[in-house]
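Pasting in a structure now, in structure tokens, and then I'll have a few things to ask.
The excerpt is restricted to a subset of chains, each kept in its original location.
Read from first to last, the chains carry the letters A and B; within each, the first residue is number 1.
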Amino acid sequence: MAANPPLEFNGLTERVDGLPADWYFDPAQYRCELEKIWFRNWIYVGRSSAVAAPRSYQSIAIGDQHVLLVRDETGILRAFHNTCRHRGAALCREPAGQLRSGAIVCPYHAWVYSLQGELLRTSSKTQPHGFDKHDFHLYRIGVVEWSGFVFVALTGAPPFARSFDLPLDRLDSWGLGNLVVGHVLTKTIECNWKIFWENYNECLHCPGVHPQLSQLVPIFGRALLEERDDPKWREHLGDDDPKYKGGLRAGAVTWSLDGQASAAQFPGLSEADRKAAHIYMTGLPSMFIVGHVDYVRVVRLLPLGAERTELRVEYLFAPETLADARFDLANIVDFTNLVMSEDAQVCELNQQGLRALPHVRGVVMPEEYVVKQLHDWIKAELQRA
Amino acid sequence: MAANPPLEFNGLTERVDGLPADWYFDPAQYRCELEKIWFRNWIYVGRSSAVAAPRSYQSIAIGDQHVLLVRDETGILRAFHNTCRHRGAALCREPAGQLRSGAIVCPYHAWVYSLQGELLRTSSKTQPHGFDKHDFHLYRIGVVEWSGFVFVALTGAPPFARSFDLPLDRLDSWGLGNLVVGHVLTKTIECNWKIFWENYNECLHCPGVHPQLSQLVPIFGRALLEERDDPKWREHLGDDDPKYKGGLRAGAVTWSLDGQASAAQFPGLSEADRKAAHIYMTGLPSMFIVGHVDYVRVVRLLPLGAERTELRVEYLFAPETLADARFDLANIVDFTNLVMSEDAQVCELNQQGLRALPHVRGVVMPEEYVVKQLHDWIKAELQRA
């Protein structure tokens, strides 16, 4: 009798070495990843609506870099390092607010900058020799608004459109730009940021770690990420058994405690998208978006240290859903928060085992082909000029 | 008039340089000592009775290395790094417990290991190319059970029998294997682990630091560790004055508040051992055992950082002592805890003075000849291949 043929996932049939174990806790490697990855890619900040009004601002820390976002008078969003060019003071003290004047005034020595970052005047009565205001523009940071989401890139980022694993218009049917934030969750996980993404990128752990989710999404219960990952998929193409077909268990339409949708479903979704029940769109290293039939989930992560990561989850809804008295937010939040807590636990366990001296690196199995893609992306980013 | 002859202790008549002062606080030196000393010697974990049942387990951290101890089905104790070979997750979350099945199952992706550490199966349906389960045995750690004590050695340890300063059978009269833990104390001291051992290895500090102990043990009150350290010992060989003879003050038989023994004394002790009243047996770097006439004291230390050390004291008794209604535990614990607190205070003071820039190193006096032996052992360990 012939041995089982080896698994084949997206072309991967062999075991592959994981990343060096100390990349997950070494402070020097962490600093390197901040500088090569986090400071050189588009990082998700939050929804445009939080900085909608002219002169509104927001600040965010990416590692030890503090970004100041300001909506200028013409409605354009600007981003700068939150640092005065004079002696380096932070310009805005609060995480968010509204500028009192049409200028950014340093609270230390009152240097005045336009909302476009030009130095308009110093506090000195006349200009000293060798001082040209044009040399003292605020340090510019790239900013993109897309579908109501704000992203910044400190330096040298690739084109924004290439920052996702799907075409930028993939979720257009959801009308992302019109959705509003109905709920926000924040959670700190004691693990390296890469541990989070590895967990995100495979479902080998799903049957053991996510019993409820594995019931809701049968293919996850089979430790697979997608329909096409099932070697028997082709055999069952005509079969109606959801076990072999992706999508949710019979009777469920969305990710919630009871599988039922909140008050309203998005009207323009394709039949395929409704059946899939979750379309993931990933923007490394800081975020992913999931389109469900009745809500959109947005997860942002930010590294707080070599072994600490902050997660923030935003739940987006159509405005009419939030206004609907029948709308049951807990049905959604309790379910997705359960899944996130289960993942957080195993992410922290993963972190805890990595320092064993003989453990030079782990191993990536064929089913974890997206983890391998993640590792390849990380290694390429660390090499990128 | 001739000068006093110089002191002579165990052949030591000259002052000797201490270790470099920064060895007591420099993080790089601390890391080096972890790797060369703590990871390459037999480290005391605890009593066998805590992992007596088949499938019971315990975990312990030695520096940043997490050890998993498991009693297998045949009664043999096994030790592994608490790290799954797949992606490095910690295998057991709790400090101690009972495995539900006769296997170690990783809580992340459910890789299954036998209690001997063999990888039995992964969560992948078939094995990928180039994957041989035999390459993924759990990382083995040496383990020894001796007289009811469990020791582990991460790598390259000397033979266990050479890990003590006395022959392994020296305390056999106490029947160590049959004793039970009647009390446990834990204490964190803000000092380097070597400071603790230096304090342990001399009694120059006893008269000033331990007034009660110095009364109980007259030779300690004379700043000496042992009878033979007294240059006048030979002169007083026939003398009955306990001041010159070791042992305890008249009327006392053990280390306790009133010098009286708890309910029962060990029956098989020699007259010499009863008179000595404390037989110390030391297993560097992690523990010592003291045999008293009515109880055994076991002290374990573990380094928590360059300037922090954890002490755990176990008090062992004959089972019938613990069952005896007259048994007065406080009489013992209050006394030994007083001595330990006095030592902890001066150990912390010692640590506090070491950073003075001109203080390149201290000096070891002849009476501190065991401190010199300790330093020699440390230097030899740091050189050992």
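Keep in mind that, in the parts below, contacts are C-beta pairs under 8 Å (C-beta built on N, C-alpha and C of every residue); 3 or more make two chains touch, one makes a residue touch a chain.
Keep in mind that what you see is a predicted model, and the values were worked out from it rather than measured.
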{"item": "Homo-oligomer size of the whole complex, from 2 visible chains", "value": "3"}
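One rule holds in what follows: only the chains that are shown with their structure count from here on.
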{"item": "Whole-Å gap separating chain A and chain B, where each centre is the average of the chain's CA atoms", "value": "49"}
{"item": "Residues of chain A that touch chain B when the two form their complex", "value": "4-7, 13-15, 18, 21, 24, 198, 204-205, 207-209, 223, 346, 349-350, 352-359, 362-367"}
{"item": "Contacting residues of chain B [partner chain A, same complex]", "value": "35, 39, 64-66, 81-91, 93, 107-110, 122-131, 136, 139, 154-155"}
